[in-house]
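For this view, one protein chain was removed and the others were kept in their places.
So that you can tell them apart, the chains are marked A and B in the order they are listed, and the count of residues begins at 1 in each.
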Amino acid sequence: MSVSGSSSAMRVAQDEIAVRTAPRRSFDVTGEVASVVREHGFVRGTAHVFCRHTSASLLVTENADPTVREDLARWFERLAPTGDAMFRHTAEGPDDMPAHARTLLAGHSLLLPVADGELVLGTWQGVYLWEHRAAPHTRRLFLTLTGEFELPR
Amino acid sequence: MSVSGSSSAMRVAQDEIAVRTAPRRSFDVTGEVASVVREHGFVRGTAHVFCRHTSASLLVTENADPTVREDLARWFERLAPTGDAMFRHTAEGPDDMPAHARTLLAGHSLLLPVADGELVLGTWQGVYLWEHRAAPHTRRLFLTLTGEFELPR
Partner (left out) sequence: MSVSGSSSAMRVAQDEIAVRTAPRRSFDVTGEVASVVREHGFVRGTAHVFCRHTSASLLVTENADPTVREDLARWFERLAPTGDAMFRHTAEGPDDMPAHARTLLAGHSLLLPVADGELVLGTWQGVYLWEHRAAPHTRRLFLTLTGEFELPR
């Protein structure tokens, strides 16, 4: 597939998205990421989305049935329980250390393929920001697009 | 190490691999990925392999003793058990939601370094597609190669 055409240039563009979260909720950011891709005239390569926080995740999961994310929330709670006696880093509250652990479990960074100016995702894949803390935060996502961009006409 | 030489060009190439899976089995795809790298004349950079599904993983693990992957299968079953009462997303069966959770745990996307036209892996690292569902599927892996390619002579 794919080769550089004469109407594109190989370069890098960077941008930032800020998301205001709610406690322990997930936010579909697929559309926001796709918008940044389009606005930059990015045609082909990879979109890196990096969450600059250690208690919120960026992840890809099923986007059709919201029960999937409710189940994942319960699973996170089982694997890294709020207020677990094992955790001694409790200065910021009983949800702080479980949030760090859940961030490791589910990841904080995604690399998504882009072709023909669109994210290449499976039919049922959505991109989610997951707030692991028990309070709302503003989470900053840093995007790096690497590959071929449309040339200005 | 490395600098662009005059006999290479910086660009992006993309390709796709389809793998027919068997229930809850892992498949060594190291050779398939290395073949795509070679076929495209890709010399230096990164190979991104992205699984377009939310119930199959792409992961790197030990490739010498198959018992490692049998142990991982048992570990996945313990951490996200088939038919666990915690999971309410059961429309597609008792293996559906555990498959989503295991995909999060083990990942669905890999970025592999390439140098001198070869994947840069440790001696004991293999690249595996892991089918988490209890039925066979055709899993599509989308590859993006970013970096230096041989120039056509």
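Basically, a residue touches a chain if its C-beta (ideal position, glycine included) is under 8 Å from a C-beta of that chain, and two chains touch if they have at least 3 such contacts.
Computed from a predicted structure; not experimentally measured.
Within the full complex, the residue among B:L110, B:L129 or B:L143 touching the omitted chain is B:L110.
The chain not displayed touches chain B at residues 1-4, 10, 44-46, 59-62, 65, 67-68, 70-72, 74-75, 78-79, 105-107, 110-113, 115, 120-122, 124-125, 146-148. Chain A meets the missing chain through residues 9-16, 48, 50, 52-54, 79-80, 86-89, 91, 97, 100-101, 103-105, 107-109, 111, 140, 142, 144, 146.
The rule we apply is simple: only the chains that are shown with their structure count from here on.
Centroids of chain A and chain B (each the mean of its C-alpha atoms) stand 19 Å apart.
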